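Left out: one protein chain. Kept in place: all the others.
Moving on to chain A:
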Amino acid sequence: MHNESAVRKPQRSYANGLALVCLAFIAILYVLSDYGPGAIIADPRLQIFKTVFVSIILETMPFLWIGVFLSAILHVYVPDRLIQRMIPRNPILGIIAASVLGIVFPLCECGIVPAIRRLINKGMPVYAASTFILVGPILNPLVFWSTFTAFRGRPEIAYGRMGLAFIVALIVGLIVYRFVRSNPLRVRENRDHEHDHSHENNKLAAVMGHAINEFFDMGKYIVFGAMIVGLLQTFVSQTDLASLGQASGSANALMMGLGFILSLCSTSDAFVAQSFVTSFSGGALIAFMVFGPMINLKGVLMMSAVFKTKFVALLVSLVVILVYAGTFVLDYVFLK
């Protein structure tokens, strides 16, 4: 996986992770212990948890592998700084180029996040990378098409989703360009550059080796995220949540929270949003469909494998503020 020389920090974070998993298990056991040992296996809630948990992992698996292989190939075959030469120098052009990248490579976040560290190492500016992470899962033809079909009678929702995602990512990119000076990557990957991949034969082995390393590196966050999503889907009722906030202000925040918790793929969340169409405003639905794919439980865990916690926190807070404000504007100006 990664480098032990990265001081002593990992030690603590893994102990914390272990403690969290243990706590989760104690919680499961506690809940299930009400029902005798025989009933545990038959308990429908265990079935729901298991099915959601395994389902998310199975669904993510191909895209994760695409991402880690892309990353490994980039690392081994693409010369450093090549991407720097391809991305326009002008930050605004660079950010716009990064937003359009999603149209060319329609990848979801499970594929983008593993590749992004390599892209940054290969010279992609951090502001362009941040833009790509945020907008890549939304601004692509598949997502537009699925949103458009789910809200057939209201095409403004599909346009609003695309537009807001683009603007939010653009602003975040500019803020990162202006204010983030230090390297936001976690340090541990840097020593990779010491290696010399000279022989063709070894290069293939190197691709395999890197891909497997990264699979475990990213995979553990996905497994952990899927576990939490499974628990939430089992024990938290979507309808109860939805009935919490119907007023315009709280509704938008609530739907953002729901998007965060559910961690759905951006191509499938439009149909879930559709089931809320009778009780929520267009702005709240767009909040769900813009915030969810950008910032969600599974994704944030994956991002924190690549970026320093401070940088992830910055991204999350920026997106929270911008999406919330943006959907308000949408509600009052465009979707009246």
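Remarks
Heads up, the rule we're going with is that a contact is a pair of C-beta atoms (placed from the backbone, for glycine too) under 8 Å apart; a residue touches a chain by one contact, two chains touch by 3 or more; residues count from 1.
Rule of thumb we're sticking to: contacts and distances are computed from a predicted model.
Selecting from "Membrane protein", "3-oxoacyl-ACP reductase", "TIGR03943 family protein" or "Substrate-binding domain-containing protein", the unshown chain of this assembly corresponds to "TIGR03943 family protein" (UniProt protein name).
Check A:I87, A:M227 or A:V306 against the missing chain and you find that the one touching it is A:M227. Across the entire complex, the residue among A:L262, A:V312 or A:L330 in touch with the chain not shown is A:L262.
Chain A residues in contact with the hidden partner, per the touch definition given at the top, are 1-5, 10-11, 14-15, 17-18, 21, 41, 44-48, 50-59, 61-63, 65-66, 69, 145-146, 149-155, 188-189, 191-192, 195, 197, 199, 202-203, 205-206, 208-213, 215-216, 219-220, 223-224, 226-227, 229, 233-234, 236-239, 242, 262-265, 267-269, 271-272, 274-275, 277-278.
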